[in-house]
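All protein chains of the complex are present and in place, except for one that has been dropped.
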Amino acid sequence: MAKKSYAFYPGCSSQLKASASNYLVSVNSMCRILDVQLTQIPDWNCCGASIAYAEGGELPRHAINARNFALAEKHLPGQDIVATCAACWLGARESKERLDVSSALMRETNEALAAGGLHYKAEVNIRHMVEVLIEDFGYEELKKPVVKPLENMKFAGYVGCQTNRPFGIDGESFENPKYLDKMVETLGGEPIGQYDQKVTCCGGALAFSEPEKSQKQIREIVESAYDHGADMIVTPCPLCQANVEIYQSEINKKQGTKFSMPVLYYSQLMTVAYGGSAKDAGLDGHVIPPRKLIDAASKK
Amino acid sequence: MASIATNQTILVVGGGISGMTAALEAAECGRQVILVERNTSLGGRTAQLYRYFPKMCHPTCGLEINLRRMKANRNLKVLTLAEIRSVSGKRGDYTVKIRLSPRYVNEKCTACGECARAVETEIPNPHDYGLGKIKAAYLPHAMAYPLRYVIDPSIIATEDGQRAKKACKYDAVDLEMKEELVEMKFGSVIWATGWKPYDASKIQPYGYDRYDNVITSIEFERLADPHGPTGGKLLRPSDGAEAKNIAFIQCAGSRDENHLRHCSRICCMASLKQSQYVSEKGESKSTIYYIDIRAIDRFEDFYRKVQEDPQVSFVKSKVANIQLDEKTGELILKGVDTEGYHRYEARHDLVVLAIGMEPESLGIPLPEDIITDSSGFMEGSKDLGQFGAGAASSPLDVNRSAQSATAAALRAIQSIYRTSSAEGGQ
Amino acid sequence: MMSEMKTAAYLCSGCGLGDKLDMASLSKVAQKAGKMAIVREHPFLCSEEGVKLIHDEIEKESVTHAVIAACSRRSKTEAFSFPETALSRVNLREGVIWVVAEGHEEIRQEMAEDYVRMGCAEVKKMKLPRGNPESGKEKNILVVGGGLSGLTSALEAAETGYKVVLVEKETRLGGWASKIWKRVPFSSPYNDPQNTGILELISKVSAHKNIEIHVNSAILETSGAPGKFVVRIGKAEGTETEVKIGAIIQATGFSSYDISKLPELGGGLPHVVDQAGLEQLAIKAEGKPIAREDGKPIRSVAFVQCAGQRDESHLPYCSGHCCATSIKQAMYFKDAHPEVDTVIIYTDLRTPGMGEDFYRSAQEKGVIFTKGKVSSVENAGEGCRLKFRDLILDEESTIEADLVVLATGQVPNSGVNIELPEERNQVSVLNLSYRQGKDMPQLKYGFMDSHFICFPYETRRTGIYAAGPVRRPMDMLQATEDATGAALKAIQAVENASLGRAAHPRSGDLSFPTVRLEGCTQCKRCTVECPFGAIDEDEKRFPLFNESRCRRCGTCMGACPVRVISFENYSIDTVGSQIKAVDMPDEFSEKPRILILACENDAYPALDMAGMKNRCYSAFARIIPVRCLGSVNTIWITDALNSGYDGVMMMGCKHGDNYQCHFVKGSELANYRMGKMDDTLKQLGLETERVTTVEVAITDHEKVAAFINDYAETIRIIGMSPMKGFG
Partner (left out) sequence: MSYRNDFLKEVEENVEEGEWVKMCMQCGVCAGSCPFGPHWEHSPQKIFMMIRAGERIQVLSSDSMWMCTSCYNCIVRCPRKLPITHIMHGLANYAHRLGLAPKGQPTRVFAKTFWDNLVKTGRVNELKLTLSHYFRDGFIQGIRNALAMKDIGLGMMKARRINPMELFGGHGLQDLEGFHAIVAKAREIEDRKKGLKNG
């Protein structure tokens, strides 16, 4: 299959030594195996995430996203912008869609971009890595490179919010998206059935500002994974990953639970199933080490 | 049959309450009418209802009268298992192609039931929306007209088919029956093709596709009906336990731009009625979750009566989502009562979605000069030769459907009169 | 007549009848007891050959009266239809072999033989109905009321080729529709108010060659019957016209509820109007910003929904149109001047169907909706202060508005309520010369329909139909539909009348009641009890039957204490002879006989379905279908008891508020008459249990079996009737 090339928008959390750096590591390994060429958008900036609105307001938010679009159009013409972070994808796509429908907003945005010597032609297409995998490859294609099926491992497919709503992945329902489960099956793992917390919000950015309220959410997400006999949680979103993984110790401390549920990215599962090492999959980047997966990776 | 149809004849498409009414009213004015029904027998959706609001009377009671009118009327011919394939031509001169599907049972059938006794195969009972099973040689229901058995195509080439044939002393079972395509002329057409329930599985937050104990209002009618799959007991599908605490969710699909833009009109009254099925079962409780209770005109009396029923409570709220308690099979409804902002997490053992109406699909493109509204309901043809009637023309309850069908019957007669008087006839 | 009678019985042995019954002895019964001239047995009577056999004998042997002993009269009805022959169907399949449990062969055979005897007895008492000779041929249609409904009915009937006489009490046509600025849209897009189109309609009607218009006129008298009404129309000036009419449509519309009865909502205050009042301001404004009566421009307006509606101290019902009407009126303001604040205060917003688009469109235009209950409206400064409970924000709230609009309801202009004493009444609309009263009976709140679910047009006056808001509350679109449908019913009525046939629900029935006046005691029960006001009194105070008004339910026959009223094919004798035909075992036989008189519309189908579903019941039952329990004459019951029946059960429809009787009053009257039965029983020295009445709905196939079996058990307990052998 021919090499596929995309304008890559890793986002702040996926930077080296940032909270989702291991996501980036696994994505790179996964893409290497799938023969996907990711070229970072030169000098990309933050998307504003789901919290910039309060101080940033409307136009500044769209302007900074449009800056990334303009850079992509300029340096990587014709390539789809691919984000791995749910918030980046959502923030960027929201800006794009608002600009598409509002000529006034478009005019103002370009007025702002001009101040930075840039112009947005509205030619970009913004996609999430999951869309690329499902739409440009498809489960059958994704199955082919599997050399180490993830046998005897049960995964709770935690989709969360922002890859699911309001846009979501084509053909999936908002209330019961199945793509993570299908991916797990594709990789030879076992998805848990009726995971009722699959689209529950982890608190998102409010995990910082409203820890108690968020941790209540997180507790339910982890508990239900345990109830349904999952060994690990898998997610497509860095913020979900971070929140659900790192606050388990807090919850244990405050509420006497004994949570130790590893939370992984789909890309890590794929890397391992495709024969990558624990390091290639960034499995060393976890506060709660995914033992079962590490063992699987290290098996010859 | 084809011979009797002329440009003076009225075609009525659909044998539900609207189609029967339109056909009978026209025929009882002395007009020639042919009534075409896609299913095996007449009655349509009303024949699948247990009772009518607001009188709590039985649809089959009116059906009996209409059937007797029909049996007594020589101006009216009925074709069942008949589907319109195309309509061409203009007012006063329509050519209509009709596909007649085989019933595999001819007019010799005495409805003695021997074939059903002989056959072993069971199929999901279409009259009960598949909630129960029925023999593959069956009488559609106790009030079926024509009163004639049907043999399901699935057993035609099987031993069971042969068994049915052997069992019939009257040579009524004909496994060789073939589909036919007939062409007829008509002066005017009444489309009384009715409605179909919105696909409940599309309303994802309510999990109709995931939870056994979430059902639709039309399925609930079958549960309540003594002729239905549970003999009239309100048993929840998951475990057959009697449902004692039932939620009715209004606007399931209706008034929702993610689904149906329009209000389906009947759902509020249907739920009020169904809450009474529940109250009749002794201690059982109903909760009705609504946005606005649309009990138009004297239906208000019925609403008042239900409001006074201590076993029924009302919550002004569109339920946000439903979760399943896997241990008990109970459903947890989450939402907010917007009258003063009260949050709830209510447990119910059965949830009934007051499912919205959309126009029944005809399986053929409509004649291009027919005008439809934004939801696909039919306003009639520009040449004033074809008319929508009943729920095909708008989301209507039974009395408004009968009203609309009677009006359509006059318009059809009128258009024939116009044509013929223009031709110097009449 | 009798001399020409040639009888024949045809017994079918198909569908297992031959296996379960001794056909030979059934034939013998038909010959001997039944005295049938011809008796034939056939293995498959509904087959082509079977039916042909009957046809041929009707032809060649000139059979005039035939008994068909096979399946229920509800099965194979078309096959066994012989219009020129008096016919009795004996129900051996659904009524015997499908309902008698195995192991009761002997009593099952007795049951079948009794039914054959009964069929033979009945048919000999029957005459072939020839249709009402008094039928009127008049086909003109009278439309009373020149508003939207009346104009529509008139035009639709005229366009179908019928002559129409249109009577309007005001000096000009148009009614409410001509007193409003715009109407709620009838067709998509449902976004903006539309022109009423009333002027076009008026000019079409005025110009139509088939329509004769009387404005400024009223009905002085309506006499006669469908097909031959005579109507006197009086002009205000005093001139009078008499017209011959086939059928009548009453489209007298509604009056808007008097807002002065709503002082708490500001009814009567200068800046409080009802919806009609607002329309007048809108007409004055002609699309420009609406000003108040005092000329002050309106900057803010509040609409109060359900004003004096859905309220038992005013109008208990909902008028259905008011939400959409207020939305439309709020749009008047927003379309002319978007800065005007418009608030609609509702408890349930009722915009069914495509009305939802209209609701959304108003919101897009900036109309504000709030769920609340208004407690008071008072004068305040330049305008009004409105106090209400905000049900969403859960707080007391006030709105100050330049104008308040009260959405009051529709009060039907139905004329005289014949159930009320004269003095409490207003002027009559139709001035019917009917014995039972001047106007149509009303169902509830002055609306005059009767079966508003399946058969919305059926009133209790044959050939007279209500259309529009006088039938039930409705909006303009509904009224247009309704008026069109009513036009059809009127046309149908004149066509039926001209052929001497009955109207709904026994449409096509050619039988009609006759009375032997020489036996009449002038007790007036028939004239009082006829649910359809078909019977008047002549100058000698004898009942005067108007056959074309009659629905053939037989209530008069049931009412008559001297039994002088009968139909050709349904009479005291056709039923009485069946009762007597039953072979009565003696009291030591332990074989009780239970007579069941079952309403043919609901109970009898339920009994058939009990058979179809093999719900077994006692073989001691002898069931006779009746047109309606209202037609049951107590003589049948006393005869039955005298001739030794052990019990009599009547099965009829629900009566009372939500009556399900197709003849409205039939089952209620029967219930009333049976209430008096106890004394009779006591006189005969019998237990009161020996006569009972049960309510049966058509779906009660299980219940009917249970009713019969429980009753058989009761009879077993109280024992056999002591009357046996005396009858």
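The chains carry the letters A, B and C, assigned in the order they are written, with residues numbered from 1 in each.
The criterion applied here is as follows: a contact is a pair of C-beta atoms (placed from the backbone, for glycine too) under 8 Å apart; a residue touches a chain by one contact, two chains touch by 3 or more.
Owing to the predicted nature of the structure, the values given are computational and were not obtained by experimental measurement.
Novice: Could you run through the displayed chains and say which ones the absent chain touches?
Specialist: Its contacts among the visible chains are A, B, C.
Novice: Return the single residue from A:Q37, A:N152, A:Q194 or A:S209 that touches the missing chain.
Specialist: Spelled out, the listed residue whose C-beta touches the missing chain is A:S209.
Novice: Please identify which residue in A:G78, A:G116 or A:G229 touches the non-displayed chain.
Specialist: Of the listed residues, the one touching the omitted chain is A:G116.
Novice: Looking beyond the chains shown, say which of A:D43, A:E140 or A:D170 touches the absent one.
Specialist: A:D43
Novice: Can you name the residues of chain B that touch the chain not displayed here?
Specialist: 205, 251, 255-259, 291, 316-321, 334-338, 341, 343
Novice: Pick out the residues on chain C that sit against the missing chain.
Specialist: Answer for chain C: residues 300, 302, 341, 343, 349, 359-360, 363-364, 366, 368-371, 390, 392-393, 397-400 touch the chain left out.
Novice: When the complex is taken as a whole, what residues of chain A touch the one chain not shown?
Specialist: Residues 12-13, 15-22, 43, 45-46, 48-60, 62-64, 67, 108-109, 111-118, 161-162, 165-166, 174, 200-201, 203-206, 208-210, 213-214, 217, 242, 246-247, 249-250, 284-287 of chain A touch the chain that is not shown.
Keep in mind that, in the parts below, only the chains that are shown with their structure count from here on.
Novice: Based on Cα centres, what is the most central chain?
Specialist: Here the chain at the core of the arrangement is B.
Novice: Could you give the separation in Å between the centres of chain A and chain B, each centre being the mean of its C-alpha atoms?
Specialist: 47
Novice: Return the distance between the CA-based centres of chain B and chain C, expressed in whole Å.
Specialist: The answer is 24 Å.
Novice: For chain B, write out the residues touching at least two other chains, lowest number first.
Specialist: Residues of chain B touching two or more partner chains: there are none.
Novice: Touching two or more other chains, which residues of chain C qualify?
Specialist: Not one residue in chain C touches at least two other chains.
Novice: Going by the contact rule set out above, which residues of chain B touch chain C in the complex?
Specialist: By the definition above, chain B touches chain C via 17, 25-26, 28-30, 50, 52, 54-62, 64-66, 69, 71-73, 108, 110-113, 139, 142-143, 147, 169-170, 225-227, 255, 261-265, 292-301, 304, 316, 338-341, 371, 373-375, 377, 379, 394-396, 398-400, 402-407, 409-411, 413-414, 417-418, 421, 426.
Novice: Per the contact definition, I'd like the list of chain A residues that touch chain B in the complex.
Specialist: Spelled out, the residues of chain A in touch with chain B are 173-176, 194, 196.
Novice: Using the touch definition from the top, list the residues of chain B that touch chain A in their complex.
Specialist: Touching chain A: residues 204-205, 207, 210, 321, 323-324, 326 of chain B.
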